[in-house]
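Missing here is one protein chain; the remaining ones are kept as they sit in the complex.
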Amino acid sequence: MRTIEDLLQDIIAFRDERNWKQFHTPKDLAISISLEAAELLEVFQWSGKDLVVEKKREKIEEELADVLIYCGLMADALDMDIDEIITKKLQTNEKKYPVEKVYGKSDKYTELK
Amino acid sequence: MRTIEDLLQDIIAFRDERNWKQFHTPKDLAISISLEAAELLEVFQWSGKDLVVEKKREKIEEELADVLIYCGLMADALDMDIDEIITKKLQTNEKKYPVEKVYGKSDKYTELK
Amino acid sequence: MRTIEDLLQDIIAFRDERNWKQFHTPKDLAISISLEAAELLEVFQWSGKDLVVEKKREKIEEELADVLIYCGLMADALDMDIDEIITKKLQTNEKKYPVEKVYGKSDKYTELK
Partner (left out) sequence: MRTIEDLLQDIIAFRDERNWKQFHTPKDLAISISLEAAELLEVFQWSGKDLVVEKKREKIEEELADVLIYCGLMADALDMDIDEIITKKLQTNEKKYPVEKVYGKSDKYTELK
């Protein structure tokens, strides 16, 4: 079973073989994450909830991978530990969305009573 | 050292304790990834390249974590293996961006000669 | 009946009273349009097609206006004529999406046979 670190090393190797780190300002990486997220969203444009995902599975996999790859590149560029920031955010979310208030509800936390 | 699977289990546990899977259509997850990516990008609005990242580090960590969490939720909803899709996409990118053509260049692959 | 120019003058007056033109690089304006579009999209997160638009009408109006205001600011910053660029794009789209091929179909033009 591969670790997060293993996967990140593959992503960084790809970047460094091309000498691309020099372009990876945090701002442009944030733009890139946003653009890849838009390409993922485009798969669902005009689709309704009933998109036959199977027909688009390969496209979705590619675009989701692109978002994740740029997230990995940003984590590396800013020296952030992915496991740590996710664990910390889940803890924050535990407080924002206490189970007893949000169970089975999709309301945003700001709208919770 | 934690595996990708370990981290994903934490994300899924958070979702399932709240009975939120029912809301997680692929389309709404794709929207959510896009919205979180925009919140991450917002940190860099009006900033120039010279944003003092340290002052915004906590905010960036939180927003990057949010993008990653939703990516994990989409992978789970569509039964995609994160390690596999990233590895496959890196292989595709190896062909799209051969080292000898793109070394040290930021040109988009469609513009490569 | 007000012209496009009248409306644009109001937007520019707002900017210039605040001496904000200096911040309006095309790149940051493009980021801003994207961020405002995300805020508009957020209204529809988790909503299904059956969002009761009336309950959110005011929010939608505000966010749609924000997108349009930043588009106006970009047009001004780059000295583009809104009427002209829309008219030109509609002509391009006429060719990309000929009526006889796309009537009543939502397929993307690249998928048209």
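Observations on the structure shown:
Should a chain be cited, it is by its letter among A, B and C, assigned in written order, with residues numbered from 1 in that chain.
The rule is short, and it goes like this: a contact is a pair of C-beta atoms (placed from the backbone, for glycine too) under 8 Å apart; a residue touches a chain by one contact, two chains touch by 3 or more.
Values in this document were obtained by computation on a predicted structure and should not be read as measured data.
Touching the omitted chain from chain A are residues 23, 28, 31-32, 34-35, 38-39, 41-42, 44-46.
Counting over the whole complex, chain B has residues 31, 34, 46, 48-49, 106 touching the chain that is not drawn. Although one chain is not displayed, its contacts with chain C can still be listed: residues 1-5, 7, 10-11, 14, 17-20, 22-23, 25-27, 30-31, 33-34, 36-38, 40-41, 43-44, 47-49, 51, 53, 57, 60-62, 64-69, 71, 74-75, 78, 80, 82-83, 85-90, 92-94, 97, 99, 102-104, 106.
Just so we're on the same page, only the chains that are shown with their structure count from here on.
Measuring from the averaged C-alpha position of chain A to that of chain C gives a distance of 26 Å. The residues of chain C that reach two or more other chains are 31, 34, 46, listed in rising order.
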